[in-house]
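Missing here: one protein chain of the complex. Every other protein chain is in place.
Take a look at chain A:
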Amino acid sequence: MTAPATTHETSVDLRQVEQFLYREARYADEHDYDAWEALWTDDALYWVPAGAPEGDPVQQMSVISDNRSRIATRLKQLRTGKRYAQSPPSHLRRIVSNVEILDDEGGEPGDLTVGANFVLVESRERGNEMWAGRTTYRLRLVDGQLRLAYKKVVLVDHDRALPTLSFLI
């Protein structure tokens, strides 16, 4: 492993990582937009690919491809209360599991890459939807606190027609 990752191995253990992922998941489930937004770094990428999961978020269509500025716009729209696709909001609960610290050198030096699976149930008047997929996170220690620099969600249904995805996945 590279030196920065080794540094992380000594400074961040799996338990801390899991606690961070669970907290991020809870903020998303409970539509705690302020707390969720505060997790992100300024160079954030929140990405849900469509079609080929290894596609290019710049040249190809994605379900979501938000930089930090667009994350802010998305959340501002939700906070208006008139984002009708999420007003009334979906009831959500997700399980995040199979958490692994991965050997990946993407992102900034020292970023920690973490993989996990999730299953999520969404309930709204339209009916219930089950969402599932694989999430890759890049976490960064900033002033002793873990922050989120990158979150890529590859849905198991990424190449199928998806229902509206207006909550935070």
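Remarks
Keep in mind that, in the parts below, contacts are C-beta pairs under 8 Å (C-beta built on N, C-alpha and C of every residue); 3 or more make two chains touch, one makes a residue touch a chain; residues count from 1.
Criterion: contacts and distances are computed from a predicted model.
Look at the chain that isn't drawn here: its UniProt entry, checked against "Heme NO-binding domain-containing protein", "Ring-hydroxylating oxygenase subunit alpha", "Zinc ABC transporter permease AztB" or "CbtB-domain containing protein", names it "Ring-hydroxylating oxygenase subunit alpha".
The residue touching the chain not shown here, chosen from A:I64, A:V99 or A:A116, is A:I64. Across A:H31, A:R74, A:R94 or A:R140, the single residue that touches the chain missing here is A:R74. The missing chain lies against chain A, touching residues 48, 50-52, 55, 58-66, 70, 73-74, 76-77, 80-86, 126-127, 159-166.
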